[in-house]
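A protein chain is absent from this complex, but the other protein chains hold their places.
Chain lettering (A, B and C) follows the sequence in which the chains are written, and residue indices restart at 1 in each chain.
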Amino acid sequence: MATATQSLKKKKINRIGLELPVYRGSKTTLCAGCGHNAISERIIDACFAMGIEPTQLVKLSGIGCSSKSPAYFLGSVHGFNTVHGRMPSVGTGALIANKNLVAIGVSGDGDTGAIGIGQFIHLMRRNLPIIYIIEDNGCYGLTKGQFSPTADVGSVLKTGVVNDLPPIDTCALAIQLGATFVARSFSGDKKQLTAILKAALSHRGTAMLDVLSPCVTFNDHEGSTKSYAYVKSHADQLEELDFVPYFEDISVDYEPGETQEVTLHDGSRLYLKKLAESYDPTDKMQALGVLHDTHERGEFATGLIYVKPAADDFLTTLNLVDEPLASLPEDRVRPSKAVLTEIMESLA
Amino acid sequence: MATATQSLKKKKINRIGLELPVYRGSKTTLCAGCGHNAISERIIDACFAMGIEPTQLVKLSGIGCSSKSPAYFLGSVHGFNTVHGRMPSVGTGALIANKNLVAIGVSGDGDTGAIGIGQFIHLMRRNLPIIYIIEDNGCYGLTKGQFSPTADVGSVLKTGVVNDLPPIDTCALAIQLGATFVARSFSGDKKQLTAILKAALSHRGTAMLDVLSPCVTFNDHEGSTKSYAYVKSHADQLEELDFVPYFEDISVDYEPGETQEVTLHDGSRLYLKKLAESYDPTDKMQALGVLHDTHERGEFATGLIYVKPAADDFLTTLNLVDEPLASLPEDRVRPSKAVLTEIMESLA
Amino acid sequence: MPASDVAVEERPAPSASVEPVVNDFSIQVATVNGSGSQTANLVLLRAIFQMGVPVSGKNMFPSNIAGLPTWFTIRTNKDGYIGWKKKTEVLVAMNPETAREDTLNLDADSMVVYDESLKLDSVRSDLVFYPVPFDRLVAEVTRDVKMRRRIRNMIYDGVLSRLLGVDLDQMEIALRKQFGNKVKVVALNRQALDVGYAFAEQHLEKRDPYRIESMDENGGRILIDGNAAAAIGCMMAGVTVVAWYPITPSSSLCETLIDYLRKYRVDKETGKASFAVVQAEDEIAALGMAIGAGWAGARSMTSTSGPGISLMGEFVGLAYYAEVPAVIFDVQRVGPSTGLPTRTAQGDVLSTAFLSHGDTRHPLLFPCSPEECYSMAVNAFDLAERFQTPVFVLSDLDLGMNQWMTQPFEYPAKPMDRGKVLDEETLERIGRFGRYRDVDGDGIPYRSVPGRSMPAYFCRGSGHNESAQYSERADDYQRNVDRLMRKFETFRNWLPAPVVEINRKARVGIIAYGTTHWAVVESRDQLRDEADLQTSYYRHRAYPFRSALASFIERHDRVYVVEQNRDAQMVTLMRTDLRPELAGRLRSVLHYNGQSIDARTITDDILIQEGYRVEFSEADELVPRDAGVGGE
Partner (left out) sequence: MPASDVAVEERPAPSASVEPVVNDFSIQVATVNGSGSQTANLVLLRAIFQMGVPVSGKNMFPSNIAGLPTWFTIRTNKDGYIGWKKKTEVLVAMNPETAREDTLNLDADSMVVYDESLKLDSVRSDLVFYPVPFDRLVAEVTRDVKMRRRIRNMIYDGVLSRLLGVDLDQMEIALRKQFGNKVKVVALNRQALDVGYAFAEQHLEKRDPYRIESMDENGGRILIDGNAAAAIGCMMAGVTVVAWYPITPSSSLCETLIDYLRKYRVDKETGKASFAVVQAEDEIAALGMAIGAGWAGARSMTSTSGPGISLMGEFVGLAYYAEVPAVIFDVQRVGPSTGLPTRTAQGDVLSTAFLSHGDTRHPLLFPCSPEECYSMAVNAFDLAERFQTPVFVLSDLDLGMNQWMTQPFEYPAKPMDRGKVLDEETLERIGRFGRYRDVDGDGIPYRSVPGRSMPAYFCRGSGHNESAQYSERADDYQRNVDRLMRKFETFRNWLPAPVVEINRKARVGIIAYGTTHWAVVESRDQLRDEADLQTSYYRHRAYPFRSALASFIERHDRVYVVEQNRDAQMVTLMRTDLRPELAGRLRSVLHYNGQSIDARTITDDILIQEGYRVEFSEADELVPRDAGVGGE
């Protein structure tokens, strides 16, 4: 009893002395029950729990119901609701301008898989340090429920239309293209999603999270493979995840055969206890294999699918000065008069 | 001697009674020695050999040196040199308009891998019946040699600039996304490339050919991994290809263990005698594995990498009437007056 | 019809103090979107329409899917004005969140039907209040929780039927149009209507002046939204390739088109389609597909809104310069950028007319009614193929997504015009095929299409000569773009002619286009009746303009160009074309807040500019009417 109360009290203020409400956003205007709202909650939880400094956070999105959701979390944080499918480039520019920012990007399966797939691919390829969340409902929510490119073959719209094009597996794509942290989860799986988000916040590089997030208004009926019921019963949880943040001094006992330990960039550790499949998430081909096999079975592999904790991210590759480019003073960005004179002489 | 002369004579006219020059184009304006020119020659050879009816052919391209090349083959054939990176959509529209057309699309690694990667992905996903050729030189030839997204990590520009982003493997992407015929070849490998092109002409569905095609002006030096010398010495030929067109009555003896027979859509047969790796090109994961492994070794797997001869292509899925949509007469596309009256009554 | 007669006879007497207001008021239903009120609203609208009373229905909805305020407004007008009117006389307050504000916004003597729990009668005392216990009434109809939400709305239809005198049987007919042969659903809804009606009959004493009475004004007309009308037009035009990407407010154009095509263009025997519809990965791809199909000889189209237009620039330039037909519908919404996706505007005039870099200009069609959405759609395909160039149809959210009374559509009088497509006969006649040769002096060359046996050419957006060969020569380039300009000039007389109404007494002219028309029609009467100001009227139906435009302006001292954008975009286009002396007569009336333009706004604005009024109202101050067109 005593510990319970204590932990309750402890929960109210995080490591940097902030209360949970600081991480909340304005009231959602999404449909009641929309998966996206649940994901917002998990983002709030994870940022609070990890004690992320709000002034160092930015949130970005494209266009869609999903892309609206950044308004509904982290209300005191700078955000940019860009244009449809183009959040990756805006995020890239922002992070180059200020490499100290922690960036959370939220997109939809339409926003990413259709109009935005090009920018998605190039962001993955650059291993930009961002948490890229696809709130994946297999349809275009905001334009009233058309199929998106993640809709499964045979999935049925409310109107009876059947999808006959194969889905794009954004996790497989991300892995193949160079993302260094790739996970799939479900908006309804509070525990798994929170653990993955925390781990993603501890990672340096692109953390791509495909979160199945049922659209209760347009894609939650019988015959849809992205309905709450279908996803819940077809989510094939790959592992049990235990996340230990770097700032908590906890040691974990585990049996090495079953459980894999991954140390993340900031020193946090992730313990993966394999459930459904036995594979090594640091092995690209095995990760792709798991995705392929579960897909063939008509299931969704959920959990951390691939991770490569130590790889140069894009900003490192750029070899920038330590201070954010955006705040460099004039004397560090405008060369001296002597430089201009030197150039002029070479052209005289 | 006698047979040789005979076959020489026979070569002059193809199955539909046309001579080779009919398949030629105008004089190339590409650099002397450019890999793209060699590919044009192979396209001419293959179309001639397969006896493709020129009035049923169309050639499409984006923008780049590679995309100019359709002017230099099949001169009597309709062609569309579109805009940068957007050949897939134009090709899709054209084929929907006339499903009887045989389409050859030519693109570059910049045209496809950079600006055009989104359309590329969606074309693959639709399994549009087109031969999609990437003339891959790892750089932007027409804009004077900048790195493209297929440039390998560590490859060096003439100016000394080193590429530090991982290449996009267009073959792996195509396989993952649903293309049903995926090959990689080399502009300098006349035999292999011709066989692949003929097979591609016999396939129904997306045939994606990544053809390494050195840019002799900007990317053919020491330090480049797309130079003629480098590609020639790092091409890891997966199999020996023997193509037997449906209209030639030839039986082939082979040892089943080593050689795999693939029957293509039009009845032509392809015999694959495995060389470097032993794998089944009808198995997606194995194909991806081969690409991954050769890449890790710094080599290029060449040959037919993946094939799925029997899959519904996009035009089949659309369930169109037999005649090309483009030439349907008015009475088949404009409903009768009665229909309009019926509609008007429902709205009155 | 006896039924409606009876209804009228049984209507309780209005309160003695006010004159009855018959068929000349607006009903606004304030709800929450996603609450399924659309059916109830359409049934009410249609029932009034079927009673022969001129109506229009406008839905003002938020850019989200469920849970935010939405207003559906039905304007009834015996004089046939179907434009927007700001004032509402009858409020159905179903949304607790906005009920107070909605009530406060009413003029005195308006009436309010509301859920009794909202206690709106405490807000003001100068209105007529009709509280209704919706929950209790719903419970009488069904116990199915999901159904209840929907049925709830039919109850207010029943109440209004009784209070205003809308014929219940017409409502049932409307219900049937809505639900087709879903007999049970119709029955349930009818039951809800009856419950509402009965409640009103028993518990609500009529104290307001508002009444619907049967008229015979709508003879032959139909009720439809512009997007559906355009869809029918596309089908009748014989479109074969449709590529699109969803976007509000254009999605329903293609979605309705799909429905019609599935119904009427699938071969009954084989089940095969004489069309293909592709939901593309984005707008660039959608237009690319349309262009590919157009090049290959099909009738092709796409439909989008502003953000899609902005993405299509490069491809439109290609189609302009390589001369490929395509029909592009732009159902305009409020920009810039994402802007207000569910609000209306005429803000893409300049961006479509000049779309793409370099010297480009494109023909635009401006439908003002569903009937024109239909006929211009049919026409657009003919024009695109004849002129081998992209043709834009500029609709807007108000037209595309709202319900309009309109003339029934006429079956196309002429066969399809496939333009100058090369066949053997033509080839013989013109002697030599040169893809970009101006054989006929109208700037329009002959084209051949793949898959037939005519001479081929290599189509390209880069420099080319008359024979479609690659060329960087100065003279080839210039000859070609000069011909393109000639072709554009040829357009003038092929495009839909303006509708001109000359008033011989008028010194003042008004010019409008698209949906602005309806407010202008009403405003002209207001100007005449209120200020004795006679006006002539010129309605653009296309760009480039006809020579009639200059003649019209010449006849008048001042000409007001009324448009729904900030920057007087049409005036900019007109100034490019007009002799400056005539351009000098143009004045602007601009409306750009996302709501449909209304007659009052125009009338007030013109009266001020004409010097009939000097004072600026508060609302006027928000609208610096010369912003964007001010001289130096």
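Here is the rule we go by: a residue touches a chain if its C-beta (ideal position, glycine included) is under 8 Å from a C-beta of that chain, and two chains touch if they have at least 3 such contacts.
Here the structure is a predicted model, which means the values were calculated and not measured.
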**Message:** What shown chains come into contact with the chain that's not displayed?
**Reply:** A, B, C
**Asked** From the list A:L18, A:V90, A:V182 or A:L270, which touches the chain that is not on show?
**Response** A:V90
**Request:** Return the single residue from A:L18, A:L101 or A:L173 that touches the missing chain.
**Result:** A:L101
**Of B:I115, B:A195, B:A287 or B:M344, the residue in touch with the unshown chain** = B:I115
**Asked** Can you list where subunit A touches the absent chain?
**Response** 26, 54-56, 58, 60, 70-71, 76-83, 86, 88-98, 100-101, 118-119, 121-122, 318-322, 324-328, 330, 332-335, 337, 339-340, 343-344, 346-348
**Request:** Pick out the residues on subunit B that sit against the missing chain.
**Result:** 29-32, 63, 65, 68, 83-85, 114-115, 117, 140-144, 146-147, 149, 217
**Message:** Counting contacts across the full complex, list the positions on subunit C that touch the omitted chain.
**Reply:** 62-63, 306-307, 309-311, 313-314, 317-318, 320-322, 332, 334-343, 345, 347-348, 350-351, 354-361, 460-463, 472, 474-475, 477-479, 481-482, 485, 545, 547, 549-550, 565-567, 569, 572, 575-584, 586, 592-595, 622-624, 627-629, 631-632
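Heads up, the rule we're going with is that only the chains that are shown with their structure count from here on.
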**Fill in**
Expressed in whole Å, how far the mean CA point of subunit A lies from that of subunit C is 41
**Request:** Could you tell me the distance, in whole angstrom, between the mean C-alpha positions of subunit A and subunit B?
**Result:** 35
**Item:** subunit C, residues touching no fewer than two other chains
**Value:** 281-282
**Complete:** subunit A touches at least 2 other chains through residues 114-115, 117, 149
